[in-house]
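Note that this complex is displayed minus one protein chain, with the remaining chains in position.
Up next, subunit A:
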Amino acid sequence: MLEKLIAEEAITPNGFTHINNPEAEVIALSPKTLMATNRFLCEICGKGFQRDQNLQLHRRGHNLPWKLKQRTTKEVRKRVYVCPEKSCVHNHPSRALGDLTGIKKHFCRKHGEKKWKCAKCSKCYAVQSDWKAHSKTCGTREYKCDCGTIFSRRDSFITHRAFCDALAEETARVTAASHFNNVTPAAVGNVNYHFVGPPVLAGPTMAQHFSSIFKPISANRPENHLDSTRQGALSLWTSTDNNNDNNDHDNLQDMHQLDPVLYADPHQNHPPPSHYQSNWGVFGVKTTSDHEVNVSAPSLFSTQNESHQTHPTSSMSATALLQKAAQMGSTSSATTNHSSFLGSFGLKANSNITTATATLVQNENKFCGLYGANPMMNGVLGNDLENEFSSLEQLQMYPPSKRRHIQIDQEHHSGNNGGQTRDFLGVGIQPICHPRMRFDHV
């Protein structure tokens, strides 16, 4: 059956061979056949299977004589598959993929309809396994800005980043360190993103993680560094989903080739790695996972940090970072759950409040003048008002907190009527003009 399928639909052009395996048989399946779920048919009962292995397992159950148990085909040649989509690079036999499942996934991802949607963030995927993988990590990712603030939401991270003071400083440093050759400011800026994923990262996942970050800034690809920069911006911003298709295995190779020195200023010396281990501790972002990681990883992490600080003013920035971390620690303990944002502005949060209060005082004093302006109504109501006041109290109109407030003002009224600002009703108007921040009412 399988041979029949191939005979009907395969085009094996002469003269074209797969790049890695010249002997490989190039198979071009139609989209329909590619996506067919039961390509492998049992010749005995006609049952269909998704994979050849499953078919073979099934055939064993038919208790075939020994001879027929073997594969009936000729010697098995390595098969490679091309993408049915004509405009795709993988349509060409030299770019065929060796794995049937792989070409299926590729076809779906690139040319297929995105039927699977994440419930949390409504991101869509064409391949179910991609969607599953994403759902596991969605929402668990953390985005860390240079200023030290951590976000669980990408959109708030981005909006924060655009207006963050760390951005303003960083680009100033970038232009100062302009001896980066052949690297656009955008690329350099990308380096400084700390992509802090879930704490446990091991083996190949880690490799993919890093490769997607490191890919754009590779000095090994000078020819289209701009494109890779943008792509790098892409892969930095997107999560490390498996749907970063077949670039992944390329990246793994790249990563091993990469020299950790790559991101550092070529003219700068490397501070000892232990310095950076402690840095992580101060930030408190990465906990013990440094030890769980590949041997190569700590140095890769540290180069990331390194590049953040490698330029003439690096001695100051390390201190500044430590200070910020200390601030972040102190403010986060003092503020509420929602103040991780405020924490990024460190001590400024408190000073903002006092500045706001001070200006409020100024403004309210200004407005007292408005109320005091009208001479017409001064002292008109005098006695009547005091009578009103006692009856009002009795009526218990106010919530309990008000009563206390009224009591206090009553004292003021009887005691110091002469000294107070008079309003148009002839009564002191403290409640609006008074500069006291009455948080006890809240």
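Brief remarks follow.
We adopt the following convention: contacts are C-beta pairs under 8 Å (C-beta built on N, C-alpha and C of every residue); 3 or more make two chains touch, one makes a residue touch a chain; residues count from 1.
By definition in this document, contacts and distances are computed from a predicted model.
Selecting from "Beta-hexosaminidase", "DNA helicase", "Transcription factor GRAS" or "Metaxin-2", the unshown chain of this assembly corresponds to "Transcription factor GRAS" (UniProt protein name). Looking at A:K78, A:H92, A:K120 or A:K136, the residue that reaches the missing chain in the full complex is A:K120. Listed here are the subunit A residues that touch the chain not shown: 117, 120-122, 124, 153, 155-156, 158-163, 167-168, 171, 185-186, 189-190, 229-230, 233-234, 237-238, 335-336, 338-339, 341-342, 345, 348, 352-353, 356, 359-360, 363, 366-367, 370-371, 374, 377, 380-381, 385, 387-388, 391-392, 395-398, 402, 406, 409, 423-425, 427, 429, 431-432, 437-439, 441-442.
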